[in-house]
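Complex shown without one protein chain; remaining protein chains in place.
A and B label the chains in the order they appear, each numbered from 1.
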Amino acid sequence: MARATGLADRALDLVMALVEAPINAIERLIGRGRMPYVFLAPNLVLFGIFTFLPIAIAVGYAFTGGTELLISDRPFVGLDNFRKLLTCESYLVPGSCEESLFWTAIWNTLWFVGFNVAGTLLVALVTALILNRAIAARGFFRAMFLYPVLLSPVVIGLIWKWFLDRNGLLNVFLQMLGVPPEIFLLDVGWSRFFVVVVSVWFHMGFYTLILLAGLQAIPKDLYEAAAIDAATPSRTLFRITLPLLAPNLLVVLILLMIKSVQIFDEAWVLTNGGGPGTANTFLVQYIYQMAFAGDLRLFGLASAASVLMGLVLLVLTLVQLRLGKKVES
Amino acid sequence: MSANVSAIGFFTRTRRAGRIDVTDILSWLWLIGGTLAVLVPVLWAGMSSLKPEAEITRFPPTLLPRTAVQVDVQGFDKPFSLWNVTVEGESREMAMVRRIGLKAQMVDPDNPGKPVSVDTRSISPVQRLTVATENYTDPLTRFSFLTFLQNSVFVTFVATILTLIVNALAAFALSKYRFRGDKTIFVLIISTLMIPLTVVMVPAYLVIVGVGLVDNLWGVIIPTVASPTGVFLLRQYMLTIPDELIEAARVDAASEFRIFWRIVLPLTAPALAVLAIFSVLWRWNDFLWPLIVLSSRENFTLQVGLNAFQGEFSVQWHYILAMTFLSLVPVTLVFLFLQRYITTGIAGTGMK
């Protein structure tokens, strides 16, 4: 055993000696003071190529048309893509829009964001408040709620698809209660409902954990003081717990919105690509379909839609940062 | 206190008085209900993945995976199904030779003599607990799931190693040096947290086309190796390493890279572990980006493969669920053994 680890150590030392030699040569060449730039280089190169360059390209592509890939082959169309996306007789009626699928996706996304944010926040808050009590097996429950957070969206989509199947367990329960079976995912209303349910199920553990961390940061002596002041439980909740949790609630709220706007993976798998019809087609799916899934690869339109979504997310993020700072001070 | 019970009461009390009241019961109901809500769909899918094809769509379903038992009977070519039969007030297991209307011809499989005729209404099939391992073996051998699995393992492993190295180097530079532009670079890196992949997926794909990594596993790996979450997490940890250690190493004639490799990296192990766990989970579960980049089947990762498979074989739930479960196993193991790291990682950074 000792010999084996010794050997592994020596092998690693040998590899590192090979790696070290050129880096040390650079150090001798440019001096110690400039080494941080060398250490940052791989990171910055990757960020540059795969994050900053794409941002620049996205904006460029949004102003070009056609289906060619290379920007040099693409005709400049000015604001045409944006005009196409934003031309509507009534924004409330997607059918009246030139690009009706875009507006269907927007409205689907808005409804989803509303229900998902409300549902997740409520469930996570209640769970966090309960877990913050001195309750037995707290670690176990916390872990239980965290488990789905770590699963793959595809897996979650499939597990729930099976659960909601015509022959799935939910229909078994309903049958026990004498309710006729239902094919939930082929019904517009039910499918939308379950997309939200699955999303809450998937992510609530994450937000519970953040809120719980916030709750545990509230000094215990405040509760003792409140008890001495004969505060009722409801006054304690509304006057002490929730106000002191406000920063965390705000962060969670905005984070939830940012994540909800980007709903795609689990909904896509669960609803067989946004079905029934376009009842569960969301914004990211629209972009994906325009750019990658259709017969025509409408990179310009997809980029224009990305830019619009990016602006919304940017505003949300800036609001989050501003709120975060205000609450801190 | 018990006179004061209200729905709100149990949210506020952080210490229990020693006796159980309504608020405790409500808490427990919520937590146990929640636990069931988490477990039931997962376990149900897990149970189903062990059922043979014929059983999986039976309605109402059985809880445990069972199949009808077949037996070979001496003197007959074909195997027969085994049934519970009550003959002369005695319950026995017999093989059904043939069935005519409401009558069935049964023989004792151990002692095949003359078949006896029994009423089919008084018999029930013998079912045994069986595990349909073919649900797991078939996709791995006949379909491409072994390839998907290999691709996922490769992507997860290589990407995690690269993520650790690249971000640890950057975090080292940003935590242990003062240099021109250090704050700007840090803010620049952290600001990329604001730009999710969903916003730049179209141009990011174009970049992948440009560097010739379309339909290539490296095209899945490289774009997200530089991780703002990773830099942030590691930097915060490295800031807690005393600068005097670095200076002592400098006096000890260590080169800057040697300081990183021999001093800083070993001392950052706990944070590296958290990042490694996160990276493994991200990469293993990653879907949209590989879906965009990979186009040929032999390059699919497990998640993309699963998605494709369920599109193509939408009725073959026994295979789909088995592969779903296969993909669940590593994540569950990571979770079971490293739960503490994950919890502190999320609570510490507010990220996942």
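Note that in this section a residue touches a chain if its C-beta (ideal position, glycine included) is under 8 Å from a C-beta of that chain, and two chains touch if they have at least 3 such contacts.
In the analysis below, contacts and distances are computed from a predicted model.
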Per UniProt record, missing subunit out of "ABC transporter", "cytochrome-c oxidase", "FAD-dependent oxidoreductase" or "histidine kinase" is "ABC transporter"
Displayed chains that the missing one touches are B
Touch with the omitted chain, as defined above, among B:100, B:187, B:251 or B:329: B:251
From the list B:140, B:213, B:267 or B:308, pick the residue that touches the absent chain. B:267
Residues from chain B at the interface with the omitted partner, ascending: 242, 244-245, 247-255, 258, 262-263, 266-267
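We take it that only the chains that are shown with their structure count from here on.
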Centre distance in Å when chain A and chain B are each reduced to the mean of their C-alpha atoms: 18
For the complex, give me every residue of chain B touching chain A. 4, 6, 8-16, 24, 27-28, 30-31, 34-35, 37-42, 44-45, 48, 56-61, 165-167, 169-170, 172-174, 177, 179, 182, 185, 188-189, 192, 194-196, 198-207, 209, 211, 222-226, 231, 255-258, 260-261, 281, 284-285, 287-288, 292, 303, 306-307, 310-311, 317, 320-321, 324, 327-328, 331-332, 334-335, 339, 342-343, 346-347, 350, 352
Quick one: in the complex, what on chain A touches chain B? 16, 19-20, 23-24, 27, 32-37, 39-40, 42-44, 46-47, 49-58, 61, 69, 71, 126-127, 129-135, 141-155, 158-163, 165-169, 171-172, 175, 181, 201, 206, 209-210, 212-213, 220, 223, 232-234, 236-237, 240-241, 251, 255, 258, 262, 264-265, 269, 272, 284, 287-288, 291-292, 299, 302-303, 306, 309-310, 313-314, 317
